[in-house]
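Missing here is one protein chain; the remaining ones are kept as they sit in the complex.
What follows is chain A.
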Amino acid sequence: SSRGDAMRGLAVFISDIRNCKSKEAESKRINKELANIRSKFKGDKTLDGYSKKKYVCKLLFIFLLGHDIDFGHMEAVNLLSSNKYTEKQIGYLFISVLVSSNSDLMKLIIQNIKNDISSPKPVHVNLALHCIANIGSVEMSEAFGQEVPKLLVSAHASASVKQSAALCLLRLIRTLPEAMTYAEWASRVIHLLNDQHMWLTAATSLIHTLSQLSPGDYKGCVSLAVSRLSRIVTSTYTDLQDYTYYFVPAPWLSVKLLRLLQCYPVPEEPAVRGRLVECLETILNKCQEPPKSKKVQHSNSKNAVLFEAINLIIHIDSEPNLLVRACNQLGQFLQHRETNLRYLALESMCLLAGSEFSADAVKKHRETVINALKTERDVSVRQRAVDLLYAMCDKTNSEEIVAEMLAYLKKADYAIREEMVLKVAILSEKYASDYTWYVDTILKLIRVAGDYVSEEVWHRVIQIVINRDDAQGYAAKTVFENLQAPACHENMVKVGGYILGEFGNLIAGDERSSPLVQFNLLHSKFHLCTPSTRALLLSTYIKFINLFPEIKPTIQNVLQNNNQLRNADVELQQRALEYSQLSSITSQDVLATVLEEMPPFPERESSILAKLKKKKPASVQVSLVGCFISTYVSVQVSLVGDTLMDAFDDVLTLPADLGESPSTESTEHANRPNGLAKKIISPGFLLRFKLIHFKNLLIFADTIPTGSKGMRGLEFFFGVLFENALIQVGVKCEFKEQYGRVGLFFGNKTGNQLQNFAAAVSLGPEHQGKINVATQKEPPSQIDGGAQVQHFINLECISMFSGSPNLQLRYQHSSAPQQVTLKLPVIINKFMEGVDMNSGDFFSRWKQLGQPTQETQKIFQARHPIDTEAARTKLTGFGMCALTNVDPNPENLVGSGIIKTKTSQIGCLLRLEPNKQAKMYRLTVRSSVGEAAALICSMLEE
């Protein structure tokens, strides 16, 4: 073999892959190679280092093509101890790319790194440092957190080792901030800034992070950073030789230093402060000088330093002269031919708009920015223009800016419409001088971009109208007019329905909008709407019965129509039934109380603002705190991702909230935790409304497919775990990877205190060591009558377990001790994540798991008619990914998932084969852990 030619086999293999005409041919070639490598690694003959290196490199190439690699790790680790640099290097590369931090091999790898890091050869030390920096696991932080700083300040280490050590340490600190003792190293690390130029950029990155974590220990770096910066900005481009980039002296180091200085307040010492201001002025001056090169690299690096200097000027925010100069400079960029510069100038100006010294200077550019909104060809740039208009908006220009944004919204890119709607909603609320303008603007928003008007927005306009007496009549009139449009958006129907239900009486005097006309207008939209809107309209109708007794029979007819009473939607059916009963069996007085006007909403921060903050934390500067209010109506809103759990929290604490509400009627019932379940006599529309939202949440939680978009792999379970005459136990759980969080809600249903209350998870012998349980704090030992308390438990799945842990509940009611044992809804499949794969992958894994111990099979009678779709839904609900186009027989169902525990990840594959004639199923589960296969099989059979 010709070994001088570096890894010829690898080059041949890469050529082969490139010559493959189809995806199939490529897969075939790869599988052949994998089989070959596997047999080489398994063979009796010990491979020499060169072959090992070659095969490991091929595996790496296959991995980078996007294929899974599940062997070869040991061989790569073996390469680490080779005394040949090139073998070691490939071993480290494979490990850096392919070894996950929880690998079983980590101990071995760390041992090898320890050997290399203390090697006399700097190249070996560097390889080891690069590997640590690339993987940067917690274990590595623990193993090397004290070792690496020593290299950094060592008198013997070479500059290149120090450079790597600085960034290696940076990575370890990011992973595990407590890995390093900050104060101990501070002085020596800070003084690296006095060191030779060569590795300063790396050192400054490290000092920047250290300053963020422990500013007190590292504040000495400020004056050193200022003098370093000063030396760079006053140097000529020839001074720094290798570190001058297209005639700009040390741009990377300059930017790092400017960022480091943003970690601290402006230096107090006049000399240091003066020098810093001089530096910033010099940087601004240089932008006015003619360019030393026409190359874009020259202007980019020069402007990179400028933008970072402007960031520092904004951070200091006490040098009016610099702020205004910065703003003028950015103003020039707004019309620059380089798109990049226009984009960055708009972005940077957004920050200047927030400073009292430069806000006015920014506003001078309003026309240019509005023009950018109209003419820029790149959506990213238009987006920045919207941000800037939002940031520069004030009382004097709000009408113009809102009008421009509304005009642009009609043709705006889909990607930014929702955010624009939020911004228009916020600005029109914040700067509304009269509420007719506000109401008009929001209704126009719904007309122009109804699909993008989120619930926060239409809830908000309702809240404001309810809280403002002076807006109600106008709002009722305007929604009525808007509803007359032949095609009006469903959100308009919602707002219209709600507002007319509350304030329709204010316009009923006009015969053109008499009660019956209002009702007929709304009801003409009813059939075109989704169930949630219809549900809202039903509530409007019952409110109409109270407002307009004269049309009661007409409305009752609608409520009692079979379309409603027998509607497939349970919510609609229930509302129709309850409302029709309510209207027929209660006296007018009771009806009037139950359906009284909504009380004003308590003031809180706008939920629209909260939503915008979530979308774009940096761009929100307008504060609405104290402006208006937001309440439970937002509970139903944006039930995706993290907010779902928050929403549950809100709902579960509702009874307590209600207790504080001004409606005295509802207080008594509201204080009863199971008031949530009360039906028709629930006092007041308010409570009813909340109940409905509560139910919607439950329905929503049930129907979310696991792993659906936006859920971020969280899995929820939510419901009532236990209820008797004394106590109600609600539970919600979320699971991610091997972690679980269980929230328990104990509601005291009695009027008296429950005493000696205790709730503890008890792990039986079958769960000891397999589940870790931690509680942040103990639940209180008493629960007051009618009160509800929360208690959170964190769980970690250590290894496979069966069954579920118990919750022991003890309490004393009227001195009688009570004890209940409940099963927590924590089952092994909650820690399972579905894995999508194609047919090839599935069957190759299926075959790999071919040993008898790895398989469990059950054949059983179908209890329901055989329905593959239903089975698919069940499988997805169980936590597996139901795979399509995998099994050649479409009747069969195949699925795959991984159970994540702390100690291992257990892959599970499943195949369900129905026999329609015999009404039987055959269920086969294979797993790397036989026990898991058996357990899943028996769980699914049930």
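To be clear about the criterion, a residue touches a chain if its C-beta (ideal position, glycine included) is under 8 Å from a C-beta of that chain, and two chains touch if they have at least 3 such contacts; residues count from 1.
Just so it is clear, contacts and distances are computed from a predicted model.
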item	value
Protein name, per the UniProt record, of whichever chain is missing from view ("Transcription initiation factor TFIID subunit 2", "glutathione transferase", "Response regulatory domain-containing protein" or "AP complex subunit sigma")	"AP complex subunit sigma"
Touching the absent chain when the full complex is considered, from A:Ser51, A:Ser81 or A:Asn340	A:Asn340
Chain not shown: contacting residue from A:Ser355, A:Gln383, A:Gln463 or A:Ser904	A:Gln383
Full-complex contact with the absent chain, from A:Gln89, A:Gln574, A:Thr856 or A:Ser904	A:Gln89
Candidates A:Trp252, A:Phe801 or A:Trp846 - the one touching the absent chain	A:Trp252
Absent-chain interface as seen on chain A, which is shown	3-4, 6, 11, 14, 18, 50, 57, 60-61, 64, 66, 68, 84-86, 89-90, 93, 97, 101, 123, 130, 133-134, 136-137, 160, 163-164, 167-168, 170-171, 174, 198-199, 201-202, 205, 242-243, 245, 250-253, 255, 259, 297, 300-301, 303-304, 307-308, 339-340, 342-344, 377-378, 380-381, 383, 618, 835
